[in-house]
Structures are given as C-alpha cells and as structure tokens.
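Every protein chain but one is kept in place in this view of the complex.
Chain IDs A, B, C, D and E follow the sequence of writing; residue 1 opens each chain.
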Amino acid sequence: MRPATLLRALNPVRPVDVVAAHCDLFCGVYYPEQARIEAESVKACADKYHASDDEVFRARCIAIKEERAELTKHHLWVLWTDYFKPPHLEAHPQLHDLFWQATKLAGDAKKSMDPQVGQDLLDAIDGISKIFWETKGGKPDWLSA
Amino acid sequence: MRPATLLRALNPVRPVDVVAAHCDLFCGVYYPEQARIEAESVKACADKYHASDDEVFRARCIAIKEERAELTKHHLWVLWTDYFKPPHLEAHPQLHDLFWQATKLAGDAKKSMDPQVGQDLLDAIDGISKIFWETKGGKPDWLSA
Amino acid sequence: MRPATLLRALNPVRPVDVVAAHCDLFCGVYYPEQARIEAESVKACADKYHASDDEVFRARCIAIKEERAELTKHHLWVLWTDYFKPPHLEAHPQLHDLFWQATKLAGDAKKSMDPQVGQDLLDAIDGISKIFWETKGGKPDWLSA
Amino acid sequence: MRPATLLRALNPVRPVDVVAAHCDLFCGVYYPEQARIEAESVKACADKYHASDDEVFRARCIAIKEERAELTKHHLWVLWTDYFKPPHLEAHPQLHDLFWQATKLAGDAKKSMDPQVGQDLLDAIDGISKIFWETKGGKPDWLSA
Amino acid sequence: MRPATLLRALNPVRPVDVVAAHCDLFCGVYYPEQARIEAESVKACADKYHASDDEVFRARCIAIKEERAELTKHHLWVLWTDYFKPPHLEAHPQLHDLFWQATKLAGDAKKSMDPQVGQDLLDAIDGISKIFWETKGGKPDWLSA
Partner (left out) sequence: MRPATLLRALNPVRPVDVVAAHCDLFCGVYYPEQARIEAESVKACADKYHASDDEVFRARCIAIKEERAELTKHHLWVLWTDYFKPPHLEAHPQLHDLFWQATKLAGDAKKSMDPQVGQDLLDAIDGISKIFWETKGGKPDWLSA
C-alpha cells in the first residue's frame, strides 16, 4: 500500500491534511491561469479570422488556434490529474464532468471559427478556476496585486 | 446550439447514431495501444534501473521513465476527452474515474522506481482498453492478426 | 573496440545471442504499431479532406496530416536505427531499402492529398511489421487478444 | 517601407497610437504571468532538492528545474521580441538589459541548486511585469479578482 | 555576489579572460549557422509559395514557414542570452538591438509571404554572425573547409 493511500485509510476525516501532506512531498506549482491565457489566444484567433479577408492571415489564425487549443487542453488535463485529489472530488463531485466538458470545448474550439465557442471555453475555465482558488484559500498577492 | 447538441436534443433515443455521426465529421484515429506501449517503457525503465548499478545508466532510466510516463498520460487524456462521448459514459459510468486513476498512476510512476507501479499502470490501461474495444466492436484485423 | 563489436568478433556464428545480449542491456520497447497508427491518421486526413468543402476543415486536414506523417517517419526511423541489428540485416538484406521507401512515402504523404499515397504508406509499414514480428517470434498476447 | 515604419515616420509624436494600431493587426495575447509561474517551479525544485535525500527524487528535481527554466526563458523571450515595441523602449530604455539579465538568470537557475537564484529570477520577472502592466494600464479583472 | 560578477569586479581590465573562464565551466556549443539555416527555409517557403498555385502546397508553405521562423527566433534568442557576455556587449553596444531587430524580423517573416522579409532576416543574421565569429577569432576548419 502506498503512503498516501495508507494515510487516507487511517485518517478518513482529515482530507485537507492529507492533501497538504501529499503536496509537501510531491506537488508542483499549479495555476488555472495557464489554461485561461491559452484560451484567450484561442478566442482572439477566431475573432481575428473574421476581421480579415487575407488568405495567409486566415490560414495562420486556424493554425495558431489549433496549437493554443491543444495547450489549453494540456494545462487543464494537468490540473485535473495532478492537482486535484480525492478529498477535492468529494467536496466538488462535479469536477470530473467540468474538466471533461472544458477539454471537449477546447477540442470544439479547434474545429470551429465561432468566437462564441472560445467564449464558452473561457467561461468553463473560469468555473474551474473559482473552485481551484477556493481549495487554495485565495490567490497569492503577486497574482492579484 | 451546436449541431451535436441539436442532434441529441432531437433524437435522444439513438445515442449510438449520434456518436457515429459525430465521428464521421470530426473524429480521428484512436488506439489505447499507444498508451499501453509507452507504459511498457515506463515499467521496463523501473526494471532496468534495479538491474544496474551504473550511475549513468540509472540516471537515464529515471529520465526516460519520466518522458514515457508523460506520453502515457497524454495518450490517455486524448482518449478520455476526444474519443469517449456522453453515450459511452452512460453505458460505463466509471469511465471518468478509470481515467483519473490511470493518469494518476502514470504520475505515480514518474515518482517511483517500483516496477509494481508500472504494472498497476499497465493493468489500469488494460481495463480502459477492454471498454474501448467493446465500444468499437472488436479490434481490427491488422492489429490482432 | 566497443563491447558489441568485440562480442561479434569473438562469436560470429551466434548472431541471435548477440542481439539478445545487446537488448538485455540497452534496448527499450519497440512496436511497428506506433508507426501504423499514425499512418492511419495520415490516410484518414486525406479521405476527410475530399469529403468536405469547408475551408477551415480542409486547412486542418492538411495541417494534421503533416504532423501525423512526421510522427510516422519518426517511429519508423527509431525502429530502423534502434531496434534492428546487423544479424537482422543479414537475414533481411532489403531492410534498409524498405525503411527508406517507407519514410519517403511518409514524406510523399505530406505533399499529397491522394488517399492512395496514405494506403501505400500503410502497406509499406505492414511489410516492415511482418518482418519485425518474425524477428520477435510473434505478437504478445495483450496486443493480439 | 513597411506600414508600421511608415506610420512612425509620419507620426513620431503619437507612439501609443502606433502601438495600438500594430496590435490590432498582428498582436496576440501576452502575460508575464506565464514566465512567473514557470519560475515558481524553478525555485520550488531547488527548495525540494535540498529537503530530500532520495537519489531518484533529487535527479527529478534537477531535470524538472531544467525544463521549467527553459520555459521561463521562452516566455520572457516572446515577451521581449513580440510584445514590446520601439515606443515602449523609448519610455523604458532599460528594457533590453532587464530581459537579458532575467533570461541569463533563468540560465543560471538551470546550473544552480541555490533557491536564491530562483528567487532572483522571480524578482527580475516581477520588475518586468511591473513595466508590462503599466504599458497595458493595469491587469484585467479576471486576473486580479 | 556570484563568481563571474566577482571576477569582473576584481579584474575589470581582462574581459576576454573572464569570458574564457566562464565558458570553460558552463558554456556549450554555439553557431549562428543554426539560425541562418532555418532562415533559409523561411525565405524558400515564401519563394515557393509564389511559384505555385496549388492550394495544398501553398497552405504547407505558410505552415512550414511559421515553424521555421519560430526555430530561427529560438536559435537567435539562445545566442543572445547564452553565448554573449557583458564584455561582448561593451565591445559591441549595438548587440541588444541587433538581436531585437533580427528576432522581430523572424516574427515579421511569419506574417508575410514577401521573400524580401526573408532576405532582410538573412541579412540581419549575417550581421550578427560576423560579430560572433570575430569574438571567436574565426570559423573552425570543419565549417569553412
């Protein structure tokens, strides 16, 4: 039995401590802002595509949007798998579905030039971000200042 | 309202057709074998690490295992977000958790040199693979022949 | 003189053992299926391109085909350089040319939207795969089951 | 003569407008927070390295720090080349040197396990970030809220 | 105070030695030719774009030019941050601006299909290369022979 599993088995009523202990040993640095920033590029590419009638510029909008949507997915996946722990899921049972929908929206945003799909993606990330910063007890000063 | 959502709204009793229609327009090529092959490297690196006492070889085992575990995670994430659709989730409600556990195991396999963690990862992928090939109605000839 | 060269010099009549010894120390996990799967995407992108008249979708087919053909080349190159050893080449003297033609076909498949080029690439990989699995004495159960 | 150069030649006293016009046509989404977040990982890896005496864990700290420092450099380089324009440089003549020092610090942070180097890197990025957000007139609500 | 800073403070009249000492401990292998070669691809893509009226070929020219211009930027950034040291900057105070202009030209070359932008980029790299090889005392034989 691995240590974290053992700790949870022994100590089911103190999920926050288990999370903290796990992070102290293994966890890195997580920010949903990384996904949000890439998703802003996704939406901007869709907006700029419609504002131009230049063939080359539009081809670049499609290609850069594809790349940025992939990065958005990656940052969301990392957050889902690496940051969130079982106690978080107990407190927020909708987490799996929020991430599934958000990463699917990033996939939809590859396929569509509709800026609304980019906006839906931004909104989905904001929903996840709100939960994330609740679990952390608020943003650090350097970010919000 | 986007097309797939519209189709599901109009046609709630034919989920399989919706999946098929969606794939005809958008879907690519998916194989859980991609994750399985990278996970074999993960386990092999842990095995080889213990079989050697050469400092350089062991450092390379750690580094290559890290890289291969990241690729394992990537292939699993793609499968979860891009291949599986709501009707699959209705038929297999454990899907979200299976992928969360499997990708977490790939993360654990970065952190551990215990070959058993690599084996757990292989087993988790095999469980997902079994469901995947059920949804496809079996492996293609080129793979199983 | 490096160890493998020395072993071959001392022991020219036991090439299979040399290969085995080499692999036990250094070799990783090799599967021609990795190239085959990417090449399926290459062919699928060409097929889907012709089935659509949407400008954005067609641009994405071109871009994704380019990326997948590059991955196909990479997996083939790794197989050629890392897996195959001199005794394999003695038994299959056409190996160099098979890989050269197959990787050139992957390059042709970047340049062409003709699905037949994708099919030629799949056929070339299948030819290599047949030789590969002969040298291994058959596929493992997890793959063929 | 390219358009932006022409506009500056005709209109040397309105640098802010030139910047705005340039961005409307070409510019993407820029956030110094991307560099800051990677640099936090750099410092965290140095901290964790010293807090552990496990050989594998320490090897991973070195490798992940290397990767994160490279990402820090990349995000800083993009900001320097792509976001900042000649009028910014006129207003902040120290910009070139700030970026040179900051990216060199990211290089130093690859070479050193001293958490102070990571802290120096964070401080350098904060100095750049302050200038950046001044040129933008403040952070957007989603970030600071 | 870090060692290199300390050495320069103690020994301000021997900048060449400081550079040499620094390189002996930390520095890798640097060649402006890496940037030049990628920039040749950038220009070739623009040339070939205009010589063709095939939709797919032209889309590939745009995409490959984007990728090669990014590699050009990367090689230039590495040279600027990692190779050049304060004594070089004292001898060539225009270095910061040369790199800023050259990397901005690589960005312009992403946005434009005008082969002249590619040529401007090649010229800018040649200017940097000239300074670089002066600081090294000439090209090695293997390169120029």
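Heads up, the rule we're going with is that contacts are C-beta pairs under 8 Å (C-beta built on N, C-alpha and C of every residue); 3 or more make two chains touch, one makes a residue touch a chain.
Every value quoted in this text rests on a predicted model; they were computed, and no experiment measured them.
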Across the complex, visible chains touched by the hidden chain are B, C, D, E
Tell me which stretches of chain B touch the chain missing from the display. 56-57, 59-60, 63
Spell out the interface residues on chain E facing the chain that's missing from view. 28-29, 31, 33-34, 36-37, 40-41, 44, 64, 126, 142-145
Even though one chain is not shown, chain C touches it at residues 2, 26, 73-74, 77, 80-82, 96-97, 100, 103-104, 107-108, 111
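In this text, only the chains that are shown with their structure count from here on.
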In angstrom, rounded to a whole number, how far apart do the mean CA points of chain A and chain E lie? 35
For chain D, give me the residues that contact two or more of the other chains. none
Provide the full list of chain pairs in touch. A-B, A-C, A-D, A-E, B-C, B-D, C-E, D-E
